[in-house]
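A single protein chain has been omitted from the complex, and every remaining protein chain is retained in its original position.
In this document, chain identifiers A and B correspond to the written order of the chains, with residue numbering beginning at 1 in each.
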Amino acid sequence: MVAFVIRRLIGLVFVLFAITVITFLIFFATPGVDPARQFAGRNPSHATVVAVRHQLGLDRPLPVQYALMMKRLFISRDLVSYGNQALEVVPAIKAATPVTLSLVIGAAVIWIVFSILVGLLAVVFKGTLIDPLLMILALIGISMPVFWLGEVANLLTQDRLHDTVRFSWVPPLGYVGFTANPWQWFLHLIIPWLTLSVLYIGFYARVLRADLLDVQNADYIRTARAKGLTPQNVLIKHMLRTSMITFVSLFGLDFAVLVGGGALLTEVVFGLPGVGLLTYHSLNGLDLPVIMATVLYGAFFIAIMSAIVDVVYARLDPRVRLS
Amino acid sequence: MAEFAFGPDEDVVLAPGEAAQQIAGKSPWRLAGRRLARDRVALGAFALFLLIFLVCLSAPLYAHHLAHTVVFGSNLNGTTTVNGKTVQVIQQGGGKLGIGENPIGPTWHANYFIGSDTTGRDVMARVLYGGRVSLGIGIGSAAICCLFAMVLALLAGFFRGATDAVLSRVMDLIWAFPVYLLAISLATVLLSQTHPIINPASLWIPTLIIAIVYIPYVYRPVRGQVLSTREKEYVEAAVSQGASNRRLMFNEILPNILSTVIVLFPLMIATTILTESALSFLGIGVQSPHASWGTIIQDGQDLLYTRPWVAIAPGIMIVLTVLSLNVLGDGLRDALDPRAKIRAKE
Partner (left out) sequence: MVKRLVSFPAAVLVVAVLVSGCGGSKKSTSQPSGNKGGTLITLANAAPSGSPDPQVNYTLQEWQFLIITHDGLVGFAHAGGKQGTKLVPDLATSIPSPTNGGKTWKFTLRSGIKFSNGQTLTGKDVKATFERLFKIGDSPNAGTWYNAIQGGDACVKTPKSCDLSKGIVVNGNTVTFHLAKPDAEFLDQLALPFAFILPASTPAKNLNIPPPGTGPYKWVEYAPTKEMKVVRNPYFKEWSKDAQPAGNPDTIVQKFGLSVESEVTQVENGQADFLANSDQIPADRLNELSNKHASQVHIQTLTATYYFALNTRIPPFNNLKARQAVNYAADRNALVKIYGGPKLNTPTCQVLPPQFPGYTAYCPYTKNPGSGKWTAPDLAKAKQLVQQSGTKGATVKVNTDTTPADKSLGEYFITLLNSLGYNAKPQFLSNSIQYPFIQNSKNKVEFAFSDWFQDYPAASDFLNILLGCGSFHPNSDSSPNIAAFCNKGIQAKMDQASTTGVTDPTAANHIWAQVDHEVTDQAPWVAMFNPKQLNLVSPRLKGYLWSPQWYLLLDQASVK
């Protein structure tokens, strides 16, 4: 086990390093984009542009620039945005993270609860109309682009149905910190939570249902039934537990991807100032330090999370360790 | 697949008195085909997809012969007929201040069926043209992705050793990079070339980017299949017969992984369509002068509260297309892997 963990960690470090190099190359070694020009602001004189280029170290060779950027990002943590020199990148990401976490954790809670519910119901009511109905709904959920669903939700809750009792409580788009006003924090996040979770409820309900059915014919389940355990007991204590292995490992990855910036579309549509929105703004402004930092942050988070998932999975399933 | 030449639901009935004769085996593909033919839901989904495909393909017919409208290019001063009267397609706002210019809403007639966008173009016609682009990029990138992934997985799984190590590490790297972030980074950078090497408006840019970022998704399961098939007895048998590498790869292993790829293909198309629409929505997918469902949703953002159909219509098309592909994918999986079918049908 230890050997496996060590191997995994070494692999992780290598992957992280490679990601930083690839990201740097993508953004700084592509011809045509001149970072110095942006940093110099509007209408600088030619001399100013040259001075800024030197100040940023952009006239040095690429490996030096790479080292400088990594140092500024990780060691001295004083990397500064090209769009606004007062914007320090690392604190900006730190400030944006709670927003993304609020969004993703809330949605995750909702989707876990509902996907387990839907998956179980589909299995329990297999053979009746309820099963295919739930599965069609699940499929529709997977088939909706999340940003479009968010726009439709906005259309209904902010505008069309806003004056009805049902939706008059919906606050304007944006985010309110939990420490500032917990109730407003909650209200602002409900619709985004529901929108984001729809996709995942559909996906996980199907996965769970498939796994449960897979396990249904296993010998040990037959034994449990033969022992006289109630169907609920069999379902929840025995079948669900085994099926959760896949569920958990998939969940780990999806959660990591979302926190790492995958919730970008939801944040853009609902105006939530999380890491995803920060990435989006920096993309529009070609703000290379911020883009680099957010991309790296996302990639790191996912790589680390997937390493953790691998280790946990290996713990649960010895065959994986030995491969 | 070879082990399932006689499927569990094969009806083999001997006439009374007839001696057991040589029973003609049916190829697994034929069997799969028959199973698929009986799956009405999957067939329905396929029919829906085909319908959408054909309707979008006929976009020029719609635009020129049915609707007689402007689809591309600017049409700010255009007019149309509503209730017998000629009206401007873009009209000055009312109220006390008279600010703003509003495109007309749905006329529910052939001309400007669901209204106009901010430049005076017929949205319904654009949705159809956009479908050609979205479907084209979706199918194209899924095909490229599956093809490359299959070939690479075949090579990696078959030759193992250094080939496998290098390929799999590269795939891990692409896999480790968050899909959206990689796609977004590549797209942003390629679109901001100030001295373009590749034309930034080319549809190949989103197609190739999306194809590349999803290769690991297909590569991994296929490589797993190759590795396990490699160990099977009939492959060993072929080796002992002195089969060349090429024959082993193409005659023994390839047919077995083909089913995995075939099941994955419609699911990948669904994924690529969703990814392309997301990138286009963010502004880094399909570029002017082309339109896709994603770009039309982006156009509709500015009009969301006054002309919601501009944003809603392309979304509905996406949902229907992706839904039909998902159902089809399910059906293919059930047809090609009867083990799965037993599980699912019980």
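Observations
One rule holds for everything that comes next: a residue touches a chain if its C-beta (ideal position, glycine included) is under 8 Å from a C-beta of that chain, and two chains touch if they have at least 3 such contacts.
This is a predicted model, so every value here is computed, not measured.
Shown chains touched by the undisplayed chain in the intact complex: A, B. For the chain missing from the display, the contacting residue among B:257, B:304, B:323 or B:336 is B:304, taking the whole complex into account. If you put the hidden chain back, the residue from B:61, B:76 or B:165 that touches it is B:76. Residue positions on subunit B in contact with the hidden chain: 73-77, 90, 92-102, 118-119, 191-192, 194-195, 201, 283, 287-289, 299, 302-307, in rising order. Interface with the hidden chain, as seen from subunit A, comprises residues 33-34, 37-38, 40-49, 51-52, 55, 81, 83-87, 91-92, 95-96, 158, 172-174, 271, 273, 281, 284-287.
One rule holds in what follows: only the chains that are shown with their structure count from here on.
Contacts from subunit B toward subunit A in the complex involve residues 172-173, 176-181, 184-186, 188-190, 192-197, 270, 274, 277-278, 281-284, 294, 297, 300-301, 304-305, 308, 311-312, 314-315, 318-320, 322-323, 326-327, 343-344, 346.
Of all residues in subunit A, those touching subunit B in their complex are 11, 15, 18-19, 22-23, 26-27, 30-34, 139-140, 142-145, 147-149, 151-152, 154-155, 158-160, 210, 213-214, 216-217, 257, 260-262, 264-265, 268, 279-280, 283-284, 286, 291, 294-295, 298-299, 302-303, 306.
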